[in-house]
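The complex appears here minus one protein chain, its other protein chains still in place.
Then we have chain A:
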Amino acid sequence: MKIKVLTAVSAALIGSAGLALADPDEDQLVINGDLEIVTEAAAPDHLSDVMDTIYSGWRFRSDETQELEMDDFDNPGMIFVDQAMDSWASAEGSEGKSCASCHGDDPSESMAGVRAVYPKWNADAGEVRTLAMQINDCRENQMGADAYKYDSAPMAAMEALIAVQSRGMPVNVAIGGPAAETWEQGKALYYTRTGQLELSCANCHEDNYGNNIRSDHLSQGQINGFPTYRLKNAKLNTVHGRFKGCVRDTRAETYSPGSPEFVALELYVASRGNGLSVEGPSVRN
């Protein structure tokens, strides 16, 4: 009897601790003491029937993890930005060119604002291109160098170098016009329940953000912070790498990084974050 009463009390305590965790926290993200990051914004119009407010995944992480992103000296992702700066200036391939040959020595000039608008329609190619596709297009067709493997370490590092030039700028991905078809395809994938667990992205990141799956505090699955340094695997993670992991966790056959399906999904998921700041490279657990 006594024991039962006790269990009820501890259950109540656990319950309320759960409640306290239920929502994104109220913390503000300021990087290096002066770069203000928008981690909460009014949902873009195309989401108005499903949610009012969008949040960066940063708001769902523990204080310890959050702090690692507040100072570039603590952010392990910044090491890869430095590495990519070396690649930026190194000539590779048959043309003897580097990124710097076309875009200048200082990516903070030529690359500012780029991350914020990708994936983006490329009229010449007649396709929606992710940043990774554009990087590989430069490597293959401008430099005569080999493409990076889509979700490889050098690709993630180069994406981090480009993302950091847009940190603090609002994500502003275009979804209309020629990109509309790809966007619709991505949206359909977002709501498709895959695998033996029959779960869609929306089941976890729209219906249940703020809730816990076991020890995981579910965020909205935004990609404004990519590439992401994860404490779990101690490396920079690409958007498609993360998508693959999430699809696998539904006990499904995943799509491949760089596949047309994931490109479409990336466009759609990016657009769900229109209005949040570009945050990459971010830190997550």
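Miscellaneous remarks
Methods note: contacts are C-beta pairs under 8 Å (C-beta built on N, C-alpha and C of every residue); 3 or more make two chains touch, one makes a residue touch a chain; residues count from 1.
Operating definition for what follows: contacts and distances are computed from a predicted model.
Look at the chain that isn't drawn here: its UniProt entry, checked against "Lipid II isoglutaminyl synthase (glutamine-hydrolyzing) subunit MurT", "Peptide ABC transporter ATP-binding protein", "DNA-directed RNA polymerase sigma-70 factor" or "Monoheme cytochrome C SoxX", names it "Monoheme cytochrome C SoxX". Taking the complete complex into account, A:247 is the one of A:158, A:247, A:270 or A:283 that touches the chain left out. Checked against the full complex, the one of A:84, A:128 or A:199 touching the unshown chain is A:199.
In the full complex, chain A contacts the hidden chain through residues 4, 7-8, 10-11, 14-15, 18, 22, 192-199, 203, 207-208, 211-216, 218, 244, 247-254.
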